[in-house]
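First, the structure itself, so that you have it in front of you.
For this depiction, one protein chain was excluded, whereas all remaining protein chains were kept in their positions.
Up next, chain A:
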Amino acid sequence: MPDYAWPDAAHRTLIGKRTTRVDSAVKVSGQAKYTYDVHRPDMLYGKVLRCPYAHTKVVSIDTSAAEKMPGVKAVHIVQGPGSNIHWAGDEIAVVAAVDEPSAEDAVRAIKVTYQALPHLVSDAEPPAGRAQEQGPLSMDNVGDMLDNQVPARQMVSNIEQYGLSEKPTEDDLKELKEDGAPEEVLEALRSATVHPGAANTTPSNYQKAATQTVGDPDKAFSEAEAVSEGLYGIPVITHCCLESHGSISEWTDQDHIFTHISTQNVSGIAGQMAEPLKIPATNIRVHQDNIGGGFGSKFSPDRWGIFTAEISKKADGKPVRYMLERDAELKVAGARPSAYARVKVAANKDGTLTAWQSNSWGTGGPGGGGMPPIPYVFSIPNQRQEHTAIRNNIGPARAWRAPNHPQAAVLTMCALDDLAANLKMDPVEFFEKNLNLTKARENTYREELGIASELMGWKEKWHPRPEKVDGVVRGVGLSFHTWGGRGHASDCDLTIHPDGSVEIKMGSQDLGTGTRTCILVVAADTLGIPMDAIQLLIGDTNYPPSGGSGGSTTIGGVSSSTRRAAVDARDALFAKVAPALNAQPDQLECKNGQVSVKGDSSRVLSWKEACSKVGAMPLTVRGKNPDRSKPPDLTNSGVGGVQMAEVEVDSDTGIVKVKKMVAVQDCGLVVDLKTAETQCYGALIMGISYSLYEEKVMDPTTGRMLNADMQFYRLAGFSDIPELVVHMMTGKGYDERGVIGLGEPPVISPGAAISNAVANALGVRVSFLPLTPDRVLAAMEQKGGA
């Protein structure tokens, strides 16, 4: 059996080292092509008429004037008369014209009448008595839960408690499975009680989820030596990808489409376009060289990807480009669900956690959304969770890096930090005391907590919360996080040509995380040739499929499939070369661009000479992940991370400045340390951004987003970046776990760590992110009793 296992540290030339990103040069020189940059011959430009109302019914649409305007090639109604619109900014009609100005003029000439309907865009605490018990669930409800990343445990308890309004068909189950429903949820659906015809047809905006209880929380609270109660929350934010969503589609003949699309899911797009466009997925070619940000919001072609292809057909198949305008990008193309909670948490005098109770709520837009997995990381022995999902008209939610986890971290770590403050304990000691509740990751967290404390200088910086503050004050805070990150399904074709050139083809995508670099690191390390001797082709449906890049699954997937392909190709090459070296294939090794007999440096061929033995035809092998026939498992699941923040707060103005952040992170075997660290730096900065600035602000009167631009939807800028320290856990205890994803974990903790640091500085909790001056001053005023 070939040895697929990752080489140990002594036998790695590139894996685990610092390798410079292979696509940096094309990016810094402006040569990297993104979907937005693609120009096709005779390309037309799409522009969209968007609905200005948050909840309305389309009564009539008149496109006649638009159709006659100069330069207009096609007008297409997306949601016609009778359509119910559930958020402002939703698409009504699209125009394709010879240039953008002409398309814009034509959009303005479309006349639409609407019938107003009442809307709700608030996600404030549900008014008492308004929340409705969930009735039996329809399959749509189940699908909504899945779309909103409701954790499996909650889905199961909802299904068990409320039952179903219809028995799921095998097709339903198959579809849910394809959409990622875990087996336990499918099992719950199969065995659920069915109440025919009992589905909620007009559900309330406020939907109660099943109460979940562990142990005996009432008893634990009555016996508790210390109890802390608090209110915590994190608002809806948007993805704000710098390259907006969109695509360029053209019909190359009557039934073939060529699509350039900005996507995290190159291999999965054709399958999603096939049904609405009524052509086989095999007839849809999808291509993407680079993507300008996704963060969880770009897995599907979206309605606009479909209508761009539809209007292209109307325009004789000419290429049509439609990229979302910036305001549309912020309004409709991505929102992270909010989460708020009143939390009560109890401990013994020595800090041992005993009980948790939370009443939480939040919105993921029209679908409502789920409860984040609280209490997070720490499995407190006695728990009760009640959650109300708010269905409203802010626009649909999408996965945002580490779905549900940043919310869970804020709701949990802030509540626990407040309890530590009640106990007058240093949070490091308090959390350390409870590390046994983190179960599988206990040792990792213990080690990380120690390293983080050192790197932060925690001992010197931490102080008990002050009674009173004056002027500029400092504080420190910390948070823990966890994530899965097992590698996704990935196929990799690796070809060795008789002239010695090597080619890898994979339908994956590089989100800027270093995917290209890591694929080449693995292949070059395995084949013993330089990275630039390998041509890597990704981002096309003509290449073997790889999963979507979400949930930190890419690195484990592509590194595993590449490793298996490279090992098989290497061994096949050894078999061809062995006779020429007078050796058995298993006596050969390849390194430094040579194939040689182990321990005999005189019997050696250059890589080129060795490859000439391949024969007339190139040698192609396919590596797969997962592949049980080719053990061991090269990827794994489950990481832990600890982060600490130091802040400075001006108690007169309420302005919070982050001064330093420390991230200590494990992700199994690191493939490229340099891009891994960059991923963590980026996550810390994104975390500072959502902790201090980001919020999708909705106008309750008009139901529209008030800050759909980049001036008032603020991202952290250069002047917000403090001292950042990143420490990757590597070596024994980590490397042998295999490759695990890193995209999500480091972005989870910043909100909680920064909020806790502010509480430490001010002596008062600012309940909700972002920690804006008005919120800081209000919290101080409330404490002062003014």
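Everything below uses one rule, namely that a contact is a pair of C-beta atoms (placed from the backbone, for glycine too) under 8 Å apart; a residue touches a chain by one contact, two chains touch by 3 or more; residues count from 1.
Definition applied: contacts and distances are computed from a predicted model.
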*Which name from "NADH-quinone oxidoreductase subunit N", "2Fe-2S protein", "Stage V sporulation protein AA" or "Sugar ABC transporter permease" does UniProt give the chain that's left off?*
"2Fe-2S protein"
*Specify the residue from the set A:Ser165, A:Ser338, A:Thr513 or A:Gln665 that touches the hidden chain.*
A:Thr513
*Return the single residue from A:Val656, A:Leu684, A:Ile748 or A:Leu771 that touches the missing chain.*
A:Leu684
*What chain A residues would touch the chain not displayed?*
20-21, 23-25, 27-34, 36-37, 39, 70, 99-101, 240-244, 290-293, 295, 325-326, 511-513, 674-675, 677-679, 681-686, 689, 709-711, 715-719, 721, 724
